[in-house]
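== chain A ==
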Amino acid sequence: MATIDPLLVILFMANLLILVLVILFVVKSGCFSLQNKIQFWLIAGYILLLLASPVVIQMLPKENFADERIKKVSEKDLYVQADLYTIAQGASPEQIKGVFVLEQWEFPYNGSMLNVVVRPLYEYDAVIVVERKDSADGKIEAVNYASKPIVELIDLSEIMKPHKVALDGNVLKVTAPEFLQIELGVFRNEFVISQILGDTELESAPWRHGSQLIYLRVPADVEVQSEASVHFVEKQ
Partner candidate 1 sequence: MSLTDISLTEPSLFDTVKKQFLYKLKGRLGLFLAMMGVQIMGLLFSLSGASSHGMGDNFLYVSVNEFSSDLIIWFTFFWIFVVAVLITTKDYQNIDFTFVANRLSSHLSNVGFLITAAVIGGVTAMLSGTLLRIVIYFIRGRYMLSENFITDPEVILTGIAVTILYLLLISALGYFCGVLVQLSKVFIVILPALYIGTVDFLARELPVIVKVYNFIIGENSLALLAVKVLITTALIYACSCVLANRLEVR
Partner candidate 2 sequence: MELNSVEGKPIYVQIAEWLENEILCGNIKENEKIYSQYQLAEMFNINPATAAKGINILADQGILYKKRGLGMFLSPEAKEKIRDKRKNHTLKRLVEEVVFEARLLGVSEAELLSMIRDAGKVFDEHEGIEGG
């Protein structure tokens, strides 16, 4: 037999002791001298409340439910490991599975120099990839690619916040997305259910980090410079 943490044993025993005391207190007590009728209605009320709860739960407004706001991920998506860094190494974003466009921008631009700044500086390493277009069409296109963050089989990409990209003179400002903190409540099936129906898929489901990448396509005649690290790729 596996060794058991003595602390757990003590906690378990303490729990049992409390339970015994509660049962004995209720059963033995002269201090619990409820009229039989009150006792009966208390118990009946409790059972009725429980019987009603499956109905009540159906009627609760569910706008705050993950299931409602976020699509459940499919088996297919789950095992796609989307690595955005291959883009930085020259892969075409469209060819990578699991990568999607979170947001895109287009700016008319006639200058010859473009300064890309990242805010907040030093605190954030944005991954920026720059591709020089074939022609000088006077347009800067920016695409915010992302891979799906998947937690407990839930695709959180819908609530992912994109970067902010703005052009001011010859400065293209890339601002990090608002930091999102999400609390998720999930329910495990009771062991009596899982004995018969098997464990929920959750148990084995992997988690996926979501990551983001800013892909800039600049006119052929624009020179890009930046204090942040910028990856240049050639158009394939």
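In this text, a contact is a pair of C-beta atoms (placed from the backbone, for glycine too) under 8 Å apart; a residue touches a chain by one contact, two chains touch by 3 or more; residues count from 1.
Selection rule: all candidates are chains of the complex that A comes from, given by their letters.
Predicted model, so just to flag it, every value in this text is computed and none were measured.
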Candidate touching chain A in this complex, from 1 or 2: 1
Chain A residues touching candidate 1 - in the complex, by the definition given at the top: 1, 16, 18-20, 22-23, 26-27, 32, 34, 36, 39-40, 42-43, 46-47, 49-51, 53-54, 56-58, 60, 64-67, 69, 124-125, 149, 151-154, 156, 160-161, 176-177, 179-193, 195-198, 200, 202, 207, 209-212
